[in-house]
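Here the complex is missing one protein chain, while the rest keep their positions.
When the chains are written out, they are named A and B in that same order, and each has its own residue count from 1.
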Amino acid sequence: MKGVIFSINPAARVVDVTHSVPQGNVLSAAFAILSAYPYFPSRTVHVIVVDPGVGSSRKILAASIDNHIFLAPDNGVLSLVMRKKKAKSIIDVKEQRYFLKNVTPTFHGRDIFAPVAAHITRGVSISKLGPKLMDAVQLNIEEPNVTEKHVTGTIFYVDSFGNCISNIPKELLDARADKDQPSVHVKGQKIPGIRTFYAQGKKGALIALFGSTGFLEVAVVGGNAAKRLKIRPPCPIKVSLY
Amino acid sequence: MKGVIFSINPAARVVDVTHSVPQGNVLSAAFAILSAYPYFPSRTVHVIVVDPGVGSSRKILAASIDNHIFLAPDNGVLSLVMRKKKAKSIIDVKEQRYFLKNVTPTFHGRDIFAPVAAHITRGVSISKLGPKLMDAVQLNIEEPNVTEKHVTGTIFYVDSFGNCISNIPKELLDARADKDQPSVHVKGQKIPGIRTFYAQGKKGALIALFGSTGFLEVAVVGGNAAKRLKIRPPCPIKVSLY
Partner (left out) sequence: MKGVIFSINPAARVVDVTHSVPQGNVLSAAFAILSAYPYFPSRTVHVIVVDPGVGSSRKILAASIDNHIFLAPDNGVLSLVMRKKKAKSIIDVKEQRYFLKNVTPTFHGRDIFAPVAAHITRGVSISKLGPKLMDAVQLNIEEPNVTEKHVTGTIFYVDSFGNCISNIPKELLDARADKDQPSVHVKGQKIPGIRTFYAQGKKGALIALFGSTGFLEVAVVGGNAAKRLKIRPPCPIKVSLY
């Protein structure tokens, strides 16, 4: 993919965001791009090739969202970004003159995504890539459920340290945790309180805290929470508020 | 290696092609460079440091092939590239003024390959690196064998998804599969038919298809064929044509 990009735009700057998304796991990829994109310069072209349906009839999207450009298979991987910020435009990428001449059915990353991304960085407007779409495939992820005594959510990402990240944002608990310290429940474990940073717990302790993306996560100090608790996303998580 | 390259040519563009070649596996590396190089701009310098014989008397080659430059140990790693395209020239790299001052016997990648590559990108012709060679070490890989009823070949690469890639090119079967759907035989398994893309099979199904490099491969949909079948290259594979 990088060879193709540099063949079209030798001045491109290419960053590998992550190679740790479990293969074919669209939900984890959706979280990874949600976490990373805001830290890149505006007008960055984000290329997402977690694409288990490559070669099938699934569409390819180019989307302008929050002053960034996203190029991704239409498999829901942009769901979380689009929940946070409404897409300004979504294009059904079809214009073959921006593809490699020989498109294989198994590696659109190299044959379609890479050359299209390189052309965008050279100034091609996404509106030239194909017709407009009104909507994109959405992942079936429930928003956290809030009751008087509990907040329930879903762990949808495990990072390279084994920290297990949920879809429960800090703001949601900040608004509610007015009395006691909440406790976190996951995989039959009860974790008392919410910490601020990892080294606050003893080595080997199971803790809960808000991670660098602003979501509630479960971690083991100096260890691997996903392995300890055998967590594979999606996995339910509950916060007891009182 | 990158520190050395940027010390000599701060404007170089460096791409990591793969870190997934099994350590010391020259055959897998030979396939990896065959697959990747055509997608890079012409005159790219491809540096290959799969080099289990580092420090021994093995030569170091600089070769001009198909308008690309290759810098590699003389251990057969360029065999597949040279079968596809005849080398225009092969040089026995000996000119120490392009090496680091202190060459260790265990890391020629850093001490020889990196500085030589950087000097080439700054305009040093490979003819200045040493005397011409008439030939290079070749891997002992048989070409696919074609009979009336079968094509037999060798799986020589496992990619990061566990897909098992053989040396049987699509053209070879296209010319022969004039009657029925062929079946693929590997590790005692019979796989009926050849698919076009991964998502055509059910999750967990063992399938055969032509991958993005144009060679026949064996895959598990949403899984890992190499692990399932315990395949470690080289491994025989057979296609029954009728």
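The rule we apply is simple: a contact is a pair of C-beta atoms (placed from the backbone, for glycine too) under 8 Å apart; a residue touches a chain by one contact, two chains touch by 3 or more.
Bear in mind the structure is a predicted one, so any value in this text is a computation, not a measurement.
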Among B:Val4, B:Ala136, B:Val151 or B:Leu216, the residue in touch with the chain that has been omitted: B:Val4
Sole residue of A:Asn145, A:Gln181 or A:Ser212 that reaches the chain not shown, by the stated touch rule: A:Ser212
Touch residues of chain A, complete complex, unshown partner: 13, 15, 36-37, 39-41, 44, 160-161, 196-200, 209-212, 214, 222
Interface with the undisplayed chain - residues on chain B: 2-4, 6-7, 10, 14, 23-24, 52-56, 104-107, 110-111
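The criterion applied here is as follows: only the chains that are shown with their structure count from here on.
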Chain A-chain B separation of Cα centroids, rounded to whole Å: 32
